[in-house]
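A quick write-up on the structure given underneath.
All protein chains of the complex are present and in place, except for one that has been dropped.
Then we have chain A:
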Amino acid sequence: MDAVIRRRGAYVCRSCTQRFQRHLRRTYGSAAQPDIYDVVCVGAGPAGLSLLTALRANPVTAHLRVALVEAQDLAKVKLWTLPPDRFSNRCSSLTPSSVLFLDQIGAWRHLARERVQAYQEMQVWDGVTGARIEFDWAPGSTPAAGTTIAYMNENLNLTSGLLKRLEELGGVSVFDNAKIERISYGEETEDLDLREWPVVHLAGGKQLSARLLVGADGANSPVRSFADIEARGWDYNRHGVVATLELEGEGWGGEHAKIAYQRFLPTGPVAMLPLPGKYSTLVWSTTPSNASLLKSLSAKDFIAMVNAAFRLSPTDLEYMHTQESGQAEEYSWRLEHTPFDYQAVPQTVVGVQEGTVASFPLRLRHADTYIRERVALVGDAAHTIHPLAGQGLNQGQGDVQSLAKTIEYAVSHGQDIGVTMSLEPYVSERYAANHVLLGVCDKLHKLYSAGSGPLVPLRSLGLSAVNALGPLKSFLMNQAAGNGIKVF
């Protein structure tokens, strides 16, 4: 199936082909002329929307003719709203450099800022040995950008804000609720030779011809398949379980010193990241069977499992995953026999918001390249990362920032923005950086997924050593906040 999809020349899934053939029969001969665009962006996630916003907001690139193609109904996304005490379960950490970029393109002020939570401290520890890194700023060493490590934000808050900013800027041809039937190449006519220009065929007959086709269309990117770019990697055989949690209070540091927690368990890291008020978002990487168990539990038992994940031993947890129900009672009994520093773990979870427990498979993928003639990939279409460092969305924003800058340079120097010659700087700036980060997160996952054996004492030594070395720690923290030396 992959092989079929990757055939060069045309991306077509089987059912689309059938539909398309039917359509062809219907409209053959009407010879719809494609609309010609400078940029056709497929995918209205954070990466695609940021790219178009950056292009529209920059006077150098504002004259480009741009189109956005998206399967969802964007009106719903733009009008997205939730009561102040309800939070979406899909949240991402935004580094200060991502926020700076969003601010520069005028999007940040369109987010519901009261729903964004900055955090200033990270607590990371090894569930097997207890070795711990405390990521807090040493006195006098706070970076110029402030003490915020990152901002937790609902993905929908970001996409909704970006859509509002795009509407304010105007000038984007939006095709939402759109189904891409296929992508092909253009044709040669008497005046023009568009045989290297991708043409996006939408259901209904609309055709968009692209000087540059941007794949911001996610991990299973149809644009990437069309461009015949291989994405290599592996599945972790892990799922990420997410949920919106209610805690007993605003956190040990109160409203202004929020803490992110992450514990490495043999099955994968479990992280609790602060949202405004008493709320937090959970990202728990675990085995697919554990994930289905967690999703099947009652609210009470699910809450007990989350509390246990930050407090009990891996052995206790393993046992509790074998129970079909009754984890709440099991947890309270076992907790009495488990010594721990209650201020070193998140405050107790007291509630889980209805309908927010969900899971998704974790994988690592990296495309062989991000560009082909008249094609560029950004975000998840280019790379999928383990969520343990919270870097996926930020990597996408980094891609977009780089691609927008590359396009700006090309436009201001009269280059055709679609040709690989113009796009090369984007790849050379982003590929190695993304690859390093993918590798680091992958290694961390593997290192901490071992429950016993020679790696365990070594890794706790590693974490303790990191904690002891102040300068190294600040370096790592600055990396996490994206304001350090640009290694990643």
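Here, a contact is a pair of C-beta atoms (placed from the backbone, for glycine too) under 8 Å apart; a residue touches a chain by one contact, two chains touch by 3 or more; residues count from 1.
By our rule, contacts and distances are computed from a predicted model.
J.: Leaving aside the chains on screen, match the unshown one to its UniProt name from "Ubiquinone biosynthesis O-methyltransferase, mitochondrial", "Septum site-determining protein mind -like, chloroplastic", "Small ribosomal subunit protein mS29" or "Ras-related protein Rab-7a".
T.: Protein name of the absent chain (UniProt record): "Ubiquinone biosynthesis O-methyltransferase, mitochondrial".
J.: Looking at A:A67, A:V124, A:L156 or A:L194, which residue reaches the missing chain?
T.: Among A:A67, A:V124, A:L156 or A:L194, only A:L194 touches the chain that is not shown.
J.: Looking at the whole complex, which of A:A299, A:V419 or A:A433 touches the chain that is not displayed?
T.: A:V419
J.: Tell me, which residues in chain A touch the chain that this view leaves out?
T.: The list for chain A reads 36, 38, 63, 191-194, 196-197, 211, 409, 411-416, 419-421.
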